[in-house]
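Notes follow the structure.
All protein chains of the complex are present and in place, except for one that has been dropped.
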Amino acid sequence: MPNQNNTVLVIGSGVGGMKAAMDLSEAGRDVVLIDQAASIGGLMTRLDRTFPTNNCDLCTIAPNLSENARDKHIEVLPLTQVSALQGQAGDFTATLTRAPRYIDMEKCTACGECHKAFPECVRFEPGLDHRAPTCMRYPQATPQAFSIDMEKCEDTAALVNACPAGAINPDDGERTEERQVGAVVLAIGAELFDPSGLENFGYGVYPDVVTGLEYERIMSASGPTGGELVRPSNGKPPQRVAWIQCVGSRGINREDVSYCSGVCCMYALKEAIVTKERFQDDIEATIFYMDMRTYGKDYELYYDRAKKTYGVRLERCRPHSIISDAASGQLTISYATDASSALTTEKFDMVVLSTGFRVTENACQLARVLGIELNEHNFARTQSFSPVATSRPGVYVCGVFESPKDIPETMMQASAAACLASKNLVPVAAGNGEAELPPERDVSGEEPRIGVFVCDCEQNIGGAVDVDALAAYAGKLPGVVLSQSAGHGCSREALEKIKAAIVEQNLNRVVIGGCSPRTHENLFQNTLREAGLNKYLVEMANIRDQDTWVHMNYPEMAMTKAKDLIRMAVAGVAQAQALKDNTLPMNKDVLVLGGGVSGMNAALELADQGHRVYLAEQAGHLGGMALAVRKTLEGDDVPSYMADLIEKVSQHALIEVITQAIVVDHFGMPGMYKTGFQIGPRMYYRQIEHGATVLATGATHNVPRAYSLGEHAAVTTQIELDSVIEDQPERVKDWGQLVMIQCVGSRVPENPNCSRICCQSAIKNALRALDLNPDMRVFILYRDMRTYGFSEDYYAEARRRGVIFVRYETDTPPEVTPDGDKVKIAFADPIIGRKLAVTADCLALSTGMAVNEEATEDLATIFHLNRSLDGSFLEEHIKLRPTDLSIPGFFVAGSAHAPKNIKECIAQAQAAASRVLSMLSKDTINLGATVARVDPEKCATCLVCVRACPYGVPFINEDRYSEIDPAKCHGCGTCAAECPAKAIELTRFEDAPIMARLEGLLERSA
Amino acid sequence: MKTESVLEKVLASGELAVTGECGPPRGALPEVVQEKAAMLKGYVDAVNVTDNQTAMVRMSSFAASVFLRQMDLHPVFQMVTRDRNRLAIQGDIIGAYSHGINTMLCLSGDHPKFGDHAMAANVHDLDSLQLIQTVRGMRDEGLFQGGAEIKNPPKMFIGAAANPFADPFELRVARLAKKVKAGVDFVQTQCIYNIDKFETWMEGVRERGLHEQVYIMAGVTPMKSAGMARYMKNRVPGIDVPDEMVKRMAGVPKDKQAQEGIDICIESIERLRQIEGVSGFHIMAIEWEEKVPEIVKRAGLYPRPQV
Amino acid sequence: MITAERKPMDEIMGMIDGCGRILLVGCNECVTVCAAGGRKEVALLAAGLQMASMKKGRALDVREMTLERQCDPEYVEELAPHIDQVDAVVSMACGCGVQEVARRFKKTPVYPALNTKFMGASEGPGIWAERCQGCGDCLLGLTGGICPIARCAKRLMNGPCGGSTNGKCEIGNDVDCAWHLIWERMKELGIEDRYEDVIAAKDWRTGRGNGPRKILREDLA
Partner (left out) sequence: MEQFEPTIVAFCCHYCAYTAADMAGSMRLVYPPNVKIIRVPCSGKVDTLHIMKALEKGADGVLVAGCLEGDCHFKTGNVKALQRVTYLQGYLEEIGIEAERVQMVTMSAGMGGRFARITTEFTEKIRELGPNPVNAGGSRLAAS
């Protein structure tokens, strides 16, 4: 029974819930992860691929699923809901109700006999398939068990007998239990809008009109059509597919909600791209949209790719209706564009309705149970400066149930929620032991018995190469005793198979033909270990990222290369040796770089949870960019928040604030870093030792030379306008006309990305200006209004209150000419199709943010961090690890990652804190096993290694040979490469396996 | 008098001595030697005959010196330690002496790298200073290095080179002192363009009274052109040509530069003769022997004393 | 340490021309340290010879071995089991090693893969410079610990020639003037005056002068 105060209840097992659960468990917390569904995974598991990498989601997420299931800190309870929550933060009593599964999971082998025998007792698989027997939502379902819908079952006895394992228990009933938990994390997400109610689109009437999610299922290899893109009506591949955006969102109709769901634009683009990329390039893809909202990190580039590279057609309009053309069986969309007010009609084979998020009635019910407030849209209410805290202390929310958002932001909030949740728990007991593992089998001296497992990763690999044939080929390679296709090798099911195979076949080496070791090696290493093998006896052949993804359209090439890669891996692994990881004590102090909102929040959370924090700021004072902001869109007072925050940080016993600090050097490794600063006007040098680092170095206000900014007094930026409205209301009162131009210096070649915050700022300032001076005419010249989520409401209000929104194209930008103390702005109005000119008292440019090139470049160089194309820090995984950086122990928060508003910055700051907590919860650093080893017999004490080592580790010891301390070795292998006596080997990269790989690749077929 | 050397006699007489230079031809061409010698005859007290100068094979210093003797000139038989071991060296010395050659100059020689026989072995069985010792030993003790007695030992007036300009400068006086210690009778210096620096060196020399133990002949070389000036300044190790001198050469038209070079040379001699301790001049008119008479005359060093 | 450099490939190929099987022998002493003949270089040369032969369409079987020292018969003996299976031995040792191997195996030709250069010291990664010519009568005590015989281009024993400029030798700016170094060192030691002690002509008998040299330690012999 876990320590009550060390347990968190996580409700909802989508990516958000899983992320929160994993952060907490990594930090040594116990988690009860419940989901009302029969298996965990949530919405993401039903998607085909995710933007912007077009990865298969299952590949990305499946490791997490199985990690969850394996993690001893996490107790997974499917088919479970909360029926009551008593007590308060730190000491809740949760009543959990479990629906019957009618299957004893201890016994179930997932053989599927019950399904064969009784196809009628079905639960519908989300998507289109009406055949699925039981509610296994996707092949990698965790836990790996069926569940039965007893209502639909006529002959229970027969069903029971159908199970060879005798796992079916018809008397299984609902059970309730109480759990003591310290905090609750709500990650229940939302459902997608059901457009059946909209007559004009004929959803549910015309089979070829589908929702975005259904389209995902059709494309998904695990879906009903087995990955074939065909029209539901006639099973034939479509030639023309259309997407209609904002179906049920941003609307005023009965069925509509007013907010923006935030993700539909990106998923429509993704579906369009994947359609052309994976199926036929000649399929015409057309997207009907109002504003293209690609405001996330690098999303604008993705948008460009859709247009330029893939030729996706984009029509700006809101289609009026869809009618089926009986004759052709096609669908006719009628719409009116800016160009012509008359209705245009066009025929398509399939129409995809981009439906957005809706809070379920269930969720509202749950909210009542938990006693938390909902906002006007029934989402959990949070505050501008407290992004994941609900109205009830100790109950936190993340993901879509907080507000519509995509996966990376859900991940950030999930970590943030985990961070805050753990504050309600007792300080974690040191060194939460690792799961007890079977003893390691000594394979030294054994002939290689290699097992090869080839993933299909659905279409990712299976789509390009014949996985079975590949496995068969591998089976003939020397040393291979077992070779089979593994489906999703990273799925829990497959991992269990691999473990079993290792034991049964007495394998002593394993090759995984799958994706990149960078992302999955760890998972398979642990799997080997759990099967009693040393974890370094596995090798991955990267046949996905480096083969099938690259040669997807050339199956033969892909196959030949796949064989080569497998052959190399087999040859290499045969030489692999069992190794032991080296460890060192963990330094629990944290260095936070950047004293803005993000940095201060991260520091505060970490300090509150017992870590000493060094908060280093380059400027002379704390505050950063937010000091220039006066009000949020919601109207909260930023200065008073900042004052309070700065006060808290400066007063905190565990936080040392170091201003005017410039990073000059950096050494060490995750868990024991040393970073050198030059501090203060006298630039004295100080070195700080820390285990982890949070980069919250922010961005800069972009100040492009455009529209006579900085030359004419009437031309200003939104930031300046913000202050003018606060400090000189009388000035604003005199204004007759106020004009704003959006996307100045953003979404342009020099700075292709969207600055995300400008549309909100513009609306915010417009509304506040109107408050002061209702008669003023306000024009906002924009390209796309990107008021995602609830900020859409303010956009609507602005329109209501007479703000005039005029769209401009990049090829015809507004022209600004001075006009005395005013400026004249000329622009074309696409609606009335005429050029207009407005003389404004104030022209506010939405200049957004720019990457702090200098700072990020210097830091990236000193810390050896990767950067995105735009120069910001490149996260470890754009979807699942948005806060982790490529180097372990480095985390990013706030606008140093990408443009964000204050609320989003705080969320990521808390997320970074959570990631740090997870990392620093361990007492030792695992250095891995890649270290240089000297063979004393061979060493000629020539000193080459001593001189070559970038870290000065090797030395000649009393026994007269070079000695390399594994604890100090960074494992670069330079010494091994230079040793003239070949006396040094870098473990895991010895000459033998490298030569073997070469042999494997180049064996002369003569 | 230690020897019969005319040069020694002139120096001993207190007159400013003058030596010239004759580079033997790269071939069996006695007439070339004779022509060059003829130009110098009467204008110098003795003529240096170089020994495979700049490490290029030439008629041997020994043979060429013999031709000079036959013309009743007084060769300064130059010998480098680069090409001979001590057997050959001592053999040549008594050989030369038996031809009436009684003045020699002991050198280490330019490195083969600079000549056309870079592949040649670089003997250096002795160094220049040890050569001085050797010759002194042969003359004063009448013994070969091996210790055996020499019948009619060679009475050689022993010279050496001194370079006041090479680095390390502070060592240059000591270097001379060491040669004196080894038994040198006279030194000819590297050609002097930077007279200030030379004076500094001479001060050092006088402080130690070296000028009273060895005759110091100042080396001068007339420059034919600004190009030559620049070349010597930048390319020739151990030669110090001040910028103003290069400027001065470059300052006059091409056809006048040769004359300018001569003038500079003469002016130098005038300045140098004022310096206490300078006992004479070594005029190295490389491949320009015909100008020596003019220089000697205009420098007021003509006629040469009869001793 | 004795330093060496690999001979040009053409020369090596020329020597082993017509050999089908060769034994390539490295040495784990000096030549390993100067990156000329250790295991690594042996492997590199083996690969190089292989490639060169295959390029010519010839088969060449190269066996690699690296002895602890090729200048000691006991180590050389380790080659014995293999010697009959090869047409030639290519030694990557210094001249001493090559000769020791040749002495032991009379019937098999032994070819040098290296040019033995000099006794030198390491001036940093990848740089070795001559320090000693084994004259057999060390005068470093007189010259501030810097050998004019090995390090002066003219072996001058009594001071720098006229070609010394800015501490560099007249033969090239990459060569230090030994006597400049000696003088600087003497100043540091405060023994400038000792400079003027004339070092007399050297007795080369202790060096090559007396022909091949030998050391005999009765107590050990």
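For clarity, chains are labelled A, B and C in written order, and residue numbers in each chain start from 1.
Here is the rule we use: a residue touches a chain if its C-beta (ideal position, glycine included) is under 8 Å from a C-beta of that chain, and two chains touch if they have at least 3 such contacts.
Note that the coordinates shown come from a computational prediction; the quantities given were computed from them, not determined experimentally.
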Of the chains on display, those the missing one touches are A, C
Filtering A:Pro517, A:Pro670, A:Pro704 or A:Gly894 for touch with the omitted chain leaves A:Pro517
Where A:Leu159, A:Leu314 or A:Leu565 are the choices, the one touching the absent chain is A:Leu565
For chain A, residues touching the missing partner are 53-55, 277, 516-518, 542, 544-547, 549-554, 557-558, 560-561, 564-565, 568, 860-861, 864, 866-869, 874, 886-887, 930, 948, 950-951, 970-974, 976-978, 986, 989, 991, 994-995, 997-999, 1001-1002, 1004, 1006
Even though one chain is not shown, chain C touches it at residues 8-10, 40, 43-44, 47-48, 50-59
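By definition in this document, only the chains that are shown with their structure count from here on.
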Chain-centre distance (mean CA atoms) for chain B and chain C, in whole Å, is 40
Chain centres from averaged Cα atoms put chain A and chain C apart, in whole Å, by 62
Per the C-alpha centroid definition, the whole-Å distance linking chain A and chain B comes out as 87
Within their complex, chain C touches chain A through residues 28-29, 32-33, 35, 38-41, 43, 66, 122, 124-125
Residue set of chain C touching chain B in the complex reads 153-167, 170-172, 177, 179-180, 183-184, 192, 195-196, 198-201, 204
Listed in rising order, the residues of chain A that touch chain C in the complex are 938, 940, 942-944, 947-948, 979-983
